[in-house]
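Shown here is a partial selection of chains from the complex, left in place.
First chain written, first letter: the chains are A and B, and each begins at residue 1.
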Amino acid sequence: MKVAVAGASGYVGGEVLRLALAHPEVEIGAVTAGESAGSALGAHQPHLPTLADRTIAETTPEQLAGHDVVFLALPHGRSAELAAQLPADTLVVDCGADHRLTDPKAWARWYGGEHAGSWPYGLPELPGAREQLRNSTRIAVPGCYPTASTLASFPAVAAGLVQPEVSIVAFSGTSGAGKAAKPHLLGSEVMGSATAYGVGGGHRHTPEIVQNLATVSPEPVRVSFTPVLAPMPRGILAVASAPLADDGVTEDQAREVYAKAFAAEPFVHLLPAGVQPATKSVVGSNTAQIQVAIDPDAGRLVVTAVIDNLTKGTAGGAFQSVNLALGLDETLGLPTTGVSP
Amino acid sequence: MKVAVAGASGYVGGEVLRLALAHPEVEIGAVTAGESAGSALGAHQPHLPTLADRTIAETTPEQLAGHDVVFLALPHGRSAELAAQLPADTLVVDCGADHRLTDPKAWARWYGGEHAGSWPYGLPELPGAREQLRNSTRIAVPGCYPTASTLASFPAVAAGLVQPEVSIVAFSGTSGAGKAAKPHLLGSEVMGSATAYGVGGGHRHTPEIVQNLATVSPEPVRVSFTPVLAPMPRGILAVASAPLADDGVTEDQAREVYAKAFAAEPFVHLLPAGVQPATKSVVGSNTAQIQVAIDPDAGRLVVTAVIDNLTKGTAGGAFQSVNLALGLDETLGLPTTGVSP
């Protein structure tokens, strides 16, 4: 399959290209961007030496034409506009937010402007998602926080293990904020420091998490989501907790629910009892690592999940969905091994 | 006042000495340790060049005799044993856990062994604590997590703003784990990585947080506490949330509760609305910075608090209590300014 990448100079675009290079069925076609058009890819993605001499083209429908798969790694708003100009039989993969939310009112509240409609949601592990992704020609790649948060909490919600009042605090590497130079993202600011943001339900990934959990919950779901900017370039650790539906639930029972939910999942690794996941273990990998605990005094389930925000959280999850959409082996070309230490 | 420091080769001991050097009323007397006895202090605390040539003595009651104040920066169990051998009129400051918990059953459950009894608790901001600290000759320094967690949540609990079911996820720098060389604390392991531990209520600081909140709560308190090891040397960010007692509470009302609780506090800085605290802003400082938010969709109060785990979280909080105990100005010699970036 011939693949084009729009937004090739950013972090998501770079990760799509890194995975594309390792995918046996991919030929890399156009690499495009906005302001960076005309420069060499090597100036933006120095970790991809075999593509260093490629010239970045401008992001236009013409440049993206003639490919089997087009990845859009663009700011929200831009991808919907562009996707509308691409052929219906091209597989278009939106790594941005434009096609994630199904509810136009939620879109209007959180993003504003016109709702572009929703596409099949690229989190194959979520019940029902895999079926929609097969043979689809449009894929909405989930947000990185929703990927970690949903994997951490949907099995418990689906099984009725907890009351659907989920509190999530998630610690993210800075690459999730992108490559645009902003003072609060400077190395001098972030190294050695942790800061929450979007506190009080202000982060746009909140409605996406609610939407995901609602697909498996018989009752209305409430989610408190607090993201934290962490002094590391990659990785998300989500700590999700919720009141137990029944105080008598044991850790073994809770683990069993998760073990069952992920038994057939190639990219979810439930850790042995007592072992906590570290974000470093999944750097560069499409694997999520998960642990389940019960706090009997507080009467809560506490689940921890780690992913690489750029791999399983974006570009890797995207390729996983692409494999499904094209009828390939879902795991084709995707790393399960992290680069550690 | 002549001050002795037992455990002078560790991180807490080093911080006590750093603050002692800046305190106008302190003369540094004996510096003692266990295995490091006999070596020069400079080999262990290279950031204190003016003390580099001091020889570390062995930690014995004899070495600690003849001082006005003795800081014990020792593993739990050791300080109770040693304190029992020090004169009643010496001000003994236990930076460890031995004298924090008031309930012998809680001690037995979380630490095991015989309960040494409890001492006045060195968190002056907690209602009632200041009175007990004045003229005391014994001080139990709070744990670093309980300091951040209690400051973040007691005003809301005391005011009945929330139901007393508090969920806390706290990110801590690695110095909180001490200087003992363990593989999971190696730089290669922690840099670029975040990992939760003691998940499911397993951390020994949990009962201390419960005990603190219970002093201000008319109803029984439940606390879910999840600590996360963060890739930074110093600092704690606590994210504390709880269900609102009444869904109609506004952010202004919540802020007002915190503003009132801390109005006269020299070391607590409630940030302007919308500004989130960063751990880096309090590195080396005895200040806590705090922000309050309401999540109306989730119906929760979310409070964020940052401290330096070694300063306000341990040695600085200890000196604050010492100042109180000796009738000095509570702020004497204590930095309110962080070293940033």
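The working rule: a residue touches a chain if its C-beta (ideal position, glycine included) is under 8 Å from a C-beta of that chain, and two chains touch if they have at least 3 such contacts.
Treat the numbers as computed from the prediction; the structure is a model and nothing was measured.
Colleague: Please report the number of identical subunits in the complete assembly described by this file, where 2 are shown.
Modeller: Per the structure file, the complete homomer consists of 4 copies.
Criterion: only the chains that are shown with their structure count from here on.
Colleague: Contact residues on subunit B for subunit A in the complex?
Modeller: For this pair, the touching residues of subunit B are 165, 167, 169, 171, 173, 188-189, 191-197, 199-201, 206, 222-226, 228, 230-235, 237, 239, 241, 243, 251, 276-281, 283, 291, 293-300, 302, 304, 306, 341.
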